[in-house]
Structure formats: C-alpha cells, structure tokens
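Of the protein chains in this complex, all but one are displayed in their positions.
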Amino acid sequence: MAQRPRRQLVSDALMVVLPPAGFFAASFFYNNQLLLLTMMVYVALAQGLNVIFGFTGYLPFGYVGFFGAGAYGTALSVHFLHVPILVAVLLGGVAGLLVAALLSPLLRLTGAYFAIASLAAAEALYYLVSNPQLTAVTNGPYGVNLASVYNSGAAFDAAVILVGIAMLCVVWVRRSHFGMSLRAIRADPLSARMAGVNVVRARTIAWLISASLAGLAGAIYAWAISVFYPEAVFDLSISVFAIVFALFGGVGTVLGPLLGAIVLYGVYNYIGVSQPQEFQLIYGVLIVLIVLFLPNGLLSIRLRRLRRGR
Amino acid sequence: MLIPRTRTVGLAALSALLASGLAACGASSSTTASSGAPKNIVIGTLYSGSGSFANSSLPEFQGLKFWIKEENAAGGVYVKAFNKKIPIKLVALNDQSSTTTATTLYEQLVTQDNINIFVPDFGSVLTLPAVTIAEEHHMLLFDQTATGAPLFTPGNKYIVLCDLPLSVIWPDPLAHFILAKHIARVAIIYGANDFDATQAATVKSVLAQGGITPVYYQAVPTTTTSYGTLLHDIAATNPQAVIELGYASNDIPFLQAVHQGGYHFGMVMTAFPGQQFSLIEGAVGKAGLSYTYTYGVPPYIKFNTVSEGLGTNAFISKFGGGNIANVSFENVAGYNTGLIIQAALAHATKFTQLSMRAALFGLSGHFTTLDGAFQLNSEGGQVGELLPLAQMLPTSSGNAIKIVYPPASADHSAVYPAP
Partner (left out) sequence: MLWLFALIAGILFGLYYALAALGLNLIFGVMRMVNLAHGDVIMLGGFAAVLLFDRLGINPLITVLLVIPPSLLVGFVAYYLLGTRVQRSRDPEMMSLVMFFGVSQVVEALAVIGFGNNEASITSAVFGSKPFSIAGQGVPGAWLVSAGVGLAALILLFVYLYHTGLGRATRAIMSNADEARAVGVNPDRISAITFGIGVGLAAIAGIFSLFMIGGTTPSEGVGLTVTAFAVIVIGGLGSPMGTFLGGIVFGLALMFTQTYAPVWSGFAPFAILLVIMLVRPTGLMGRSVRSV
C-alpha cells in the first residue's frame, strides 16, 4: 500500500480514539449510563450499517436480526458454555457473523428486494428464537436472564471499546485497498470485475464485518440490560433508528453516522425528557423537516460550506 | 476527499455537541432539603402515550394521578419517618410502549430526577427493564401489573407486586370451574409470550390433576390477529369450552371471529374483557361478549371494607362519577399502587427503600384495599388478590359482569352451557 501522509494517519487515529474517549469522559459528569450506553450501541449500529450500505449500497432493513442474534449468542454462551462474560460477548459477535454467513446468498438480491428479504430474515429469526417449542434452547417467549454475569460498569467499558472498534472498521474500510474495491463495485460492478476485483468476496466481507458489529452491539446491550424478553432485542424500531441515524449523518463517510447517532438520539432523549406528552409528534415532525431541508444528510452542510468557500 | 484539518474540527464540534446535549438531558432539580424531611416526595414513573400498551398504560397512569391528587388535596402523604404529611411531586415520562426507550428513561428517573418512589409502566414487557435498574440503584420497584415469572428472583429485594397476582395463579379459579362443571373437552389457544404461556400451563396442569387433557392446546404468535382459520380447526375438535389467553389485541379479533364464523361453544373464555370492558364491548359488540367468561377483576369484584383508601363503591362514585362503566380495572390498579405507596410511607420507620419494603412485608396478609387482600410471597410477588371467574350476562342495558366462581365470592350462578 502506498505511503500515506503522516497527517492523515494522525487524523485517522484521532477519529478512532476520540469518540470512545469522549463517551468515557462523558460518563464522569453524566450518570445516566444506560442512555450513554444505548447511544454507543446506536453509534456502533449506525457505523455497521455504514460499512454495508455506505460502501456497497446494500441496505439491510432487518439489521436488528444480527443485534438480536448477538444478544442471544451471548445469553446462550453464558447458559450452556459457562464461558466468562467477555468471551460470551465475543461469541455474540460471532453469532451475528454466523447468521450473516448463513444469509449471504441474499447478496444476490438488489435494492429493495435485499432490504425486505433481510427484514424477513430478522422477523423469521425472532419467531424462531421466541418459539415456545424451542424453550429448552432459547427459553422461548420467557426471555433471558443474565443476572449471574451482570456488571454495569464493565458493560459500559465494553461499549466504549465497541465504539472504538466500529470507528476503526469504518476508517479501515475507507482507507484500505479493500474499501477502494468496494467503492469501485458500488460505482460500477461490471468494470470493477473486469479490473480484477472479486465482487462477491468483497461484498461478503463487508456484510460479515457489518453483521459482527451488530452482533457485538447486541451482545453488550444484552449484558447491560441483563433481563429481557425476545421482542426487546428483535424490535424493528432498532433497525429503523440505526438506519435513520446513519442516513441522517451521511453514509459513506467516517463521521456522518457517528454524528447522526449522537445528534438524533440525543435529540430523541431530550424531547422524551422535556416534552413527554408530545414526544412522538415532535420527533416525527423534526425528522420530516430534516429531510426536507437537509436532504443529503448532516455532513452535507459542511460540504456545502466548503464548496461555497472555494 | 476532505482535508484532515476539517476532520479534527469536526471532532471538536462533536465533543462540544455531546457535552451540550448531555447537559440538557441532565437538567434536573433537587427536591431534597439539605437536612431532615424532603420538601416533596418525588414519584417517578413511565407511561405509554402511544403504541400497543397505551390502552392499558394510560388508564393505570390516570389511577395513580388520581391518588396523588387526593393526597395532595389533603396536604400530602403521611410519612411516618418524619411524622408529618409531605406533598407529592410526580415525574412522568412517556416510553411510547418501547422497551428500549423505557430502559433509558427508567435510568433517567433513577439517576437524574432524584426520585424517592420508583413506579414502572404497565405490564411485564415494559416493567422488566426496570427490575435490573431498581436492583442496581437500590430502589424499591412498586411493580403495578407486571406479573411474569422472570421479574421475581429469590435474591432481589427491590420489588413488590402491587395490583395483581402472579400470572401463574391467575387461572386457578378458571381451571377449577371447568373441573366443577365436568367439562371434559377443553380447547386452549394462547399467545406465545411469557404472560399467556404461564397461564396456559397452569390451566393445563390443574386440569391434568382432574384427569382432563385438552383436546386442543396450541400457542400462536402474540402478533396473531386472524383467528378464523384457527377457530375452524378448534371447532373440528368438538370442544365444550374454548379458552383464549392473549392480550386485548388478541381477544378482540378472537371474539370477532367467534361471532363472524357463527360458532357456538358451551363456554368461551378470554382474558381481557374484565379489565377493559368498555373498550372490548365497543369493538366486538354486545352480542359478541354475551355469555362469554373472563377474569373477574376490581371494580367488578367489590371490596368495600378496606383498611386503606377508598372502597370500591366510594372509588366508583368519586373517580367514575358513580358509573361503573367509567372505571376500568387499570384505573383501580393505578390508584391501588398509590395506596400501597401510601401504606409503605405510613409504616416505614425510616425513610429508606428497604424500610419501606420491610413495612410492606409487615402489612402482608393484614391489609385490604379495593383491589383485595394484599399478600406477598418471599420474592415480592402478589399472592393475595385472586382473580375469580366472571361471566358477561346480557341485561336490558347491555352486558353485566357477574362473578360466577368460586362459590364463596360468586354473586351469580354461571349460565353453562351458553344458550
């Protein structure tokens, strides 16, 4: 790989280190740790979506399926393998990866077909996990209890590290040769293939990275909330929120989804706390206005200003 | 591609944003005076202003607010630890029926709003996230109507169930009624969720003691809203009694389908018409409910001799303007949560969470409200307020809910089989 300018390396490193450091620091002067943790989980999900959607154009509506797989992967590892919780969290990421590998034939689909098929996969997975006939394995509709490994502080630290991993993944995808081939595929799959890019392999790798991030996010979330029913970790609104955050910030960039998740989730909670009565209405109106007046995402403001400045 | 400097600027902006956003979320006022008694007793709770739980959550919230209004009108709630009445302040946030949102808002109540009393939202699904938070922050959770088994664990001291018995004992009178009537062919269809599956398992095991095996025993997804085909298959097993255990959003399409398909069974039982009578009668019509059975709940079971708060009739007249149709079970439940809080504060010798818990365990078994006898098991689960079986009997002005079993609390005899 070509020598990169040193300044770029420094700024890349900052982008990986500063966001988790910021969250870690925030925990010292703001003690609704679960809000911060959930925000970090959404940062990871938005960045995971960024890897698959921002760089390949595949939008998985059913992204929450990997999140749920991660949560249950962790729970099952704790209950059946009796591994330490950190190993169980990693196995949660592996669960997301395995589900993605199983679903990789879906990458043959395009556009909305892919989006809805992944949604169907997430729904099918939810109905499978919550099925009373599988109670012996997943505890079915009765939910999961991870009280034996509960540790809110450690789960928070894990989420901080997760943000770093998510940022690292996106920075790497953006800078690496691999990322360049992804962008080439997105621009024109046929010419990319002519140029010797293994299209299927590259897409599959992006898909697996993305799913593993969601799996880890689900694993850490499950650890943090400790007891939950299956619908809590297969809630479609988790998918929708992550997609909205990523798109709002701007996909295909490193900072966009991070900013999108922090700003929109922050605003969501701000409204929720200050205007509980009209919570849903205000948030809905806000999103419509954002799309109408900022149709290309948050980062487009800066791009626009830069262009104007030149 | 962007130049690096802008990126660093972006990061600085991000940190600033994060800080300001958090500062906004963290804005809260302390209500505790520096020493001695607090100026207010702060009750923190969530409600669902929209979404699938709203139709139960909001009436329950109204009940709680009614209790607060009553207490504040009388100068506040009596707190034994300070030997005086202290006004109540309510902090209520809207979780929109989302467990994810509820989780962060519960944490918000506990960490930012300096609450003294922690009251979760309606039902097991929305209450479950509060259990861990309550235990972690050593707040006693005044669980209102979450009756599922995962909420109660032997090690957790920070939960008491206020307004309903554990779901595992709900269908006890129902099952014994079936045995008493010698109904041999029973069909049970239930939602694939903790709440309904627990009840179904109880019915099945009690029936097994009487030597009865259901002719149909199936779970369906909680999201099921079309029961026509299922009912056709149930009818093919020739049952005398059909029991559907679901949420109101299941009961309505189920009862509609019974009516639509022209089915006639000796006994049809659903869970929610007793709790949300006007709502369900409005949706399925009077004829659709006539002669069907449901769990008998307050205000249809009446407790007029009570040791705390208003009795059933007094509550109906004060809250519902004298008309029982204006009072739902959830209203009673929310009000009753208030009464349990009132009792805890009135008997706790110290103003601490564990002292309140000890006070409630001391009252367990010696305490009656309009919701029935208050009795806790060792895990804080409610075992006193039993749910008898009720039947909806047509009168000239619509259906009336009558308690039909067990005989001790019955005010009418069951019409079985249904005409």
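For reference, chains read A and B in written order, and residue numbers begin at 1 within each chain.
By our rule, a residue touches a chain if its C-beta (ideal position, glycine included) is under 8 Å from a C-beta of that chain, and two chains touch if they have at least 3 such contacts.
Keep in mind it's a predicted model, so treat the numbers as computed, not measured.
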Problem set entry | Chain not shown, its touching partners among those shown | A, B
Seminar exercise, completed: Of A:Val43, A:Ala206, A:Val244 or A:Ala261, the residue that touches the missing chain is A:Val244
Exercise. Quick one: which of B:Thr213, B:Thr229 or B:Asn304 touches the chain that's been left out?
Worked result: B:Thr229
Exercise. Of the residues listed, A:Gln8, A:Asn31 or A:Asn131, which one is in contact with the missing chain?
Worked result: A:Asn131
Seminar exercise, completed: Touch rule applied to chain A and the missing chain gives residues 59, 105-106, 108-113, 115-117, 119-121, 123-124, 127-128, 131-133, 185, 189-190, 193, 199, 236-237, 240, 243-244, 247-248, 278, 280-281, 283-288, 290-292, 295-296
Problem set entry | Missing-partner contacts on chain B, residue numbers | 49-52, 54-55, 58, 97, 189, 192, 218-221, 223-230, 232-233, 236, 248-249, 252-254, 256-257, 259-262, 279, 282-285, 287-288
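As a working rule, only the chains that are shown with their structure count from here on.
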Problem set entry | Averaged-CA centre spacing for the pair chain B and chain A, given as whole angstrom | 34
Problem set entry | Touch list for chain B against partner chain A, complex | 2, 4, 6-8, 10-11, 14-15, 17-19, 21-26, 49-50, 92-94, 96, 98-101, 103-108, 111-112, 124-125, 128-129, 131-133, 136, 149-150, 153, 155, 192-194, 197, 219, 221-222
For this session: Going by the contact rule at the top, pick out the chain A residues touching chain B in the complex.
Result: 7-8, 10-11, 14-15, 18-19, 22-23, 26, 29-36, 38, 127, 130-132, 140-143, 145, 147, 150, 152, 225-229, 231-232, 235, 237-238, 254-255, 258-259, 262-263, 266-267, 269-270, 272-274, 276-277, 279-280, 302, 306
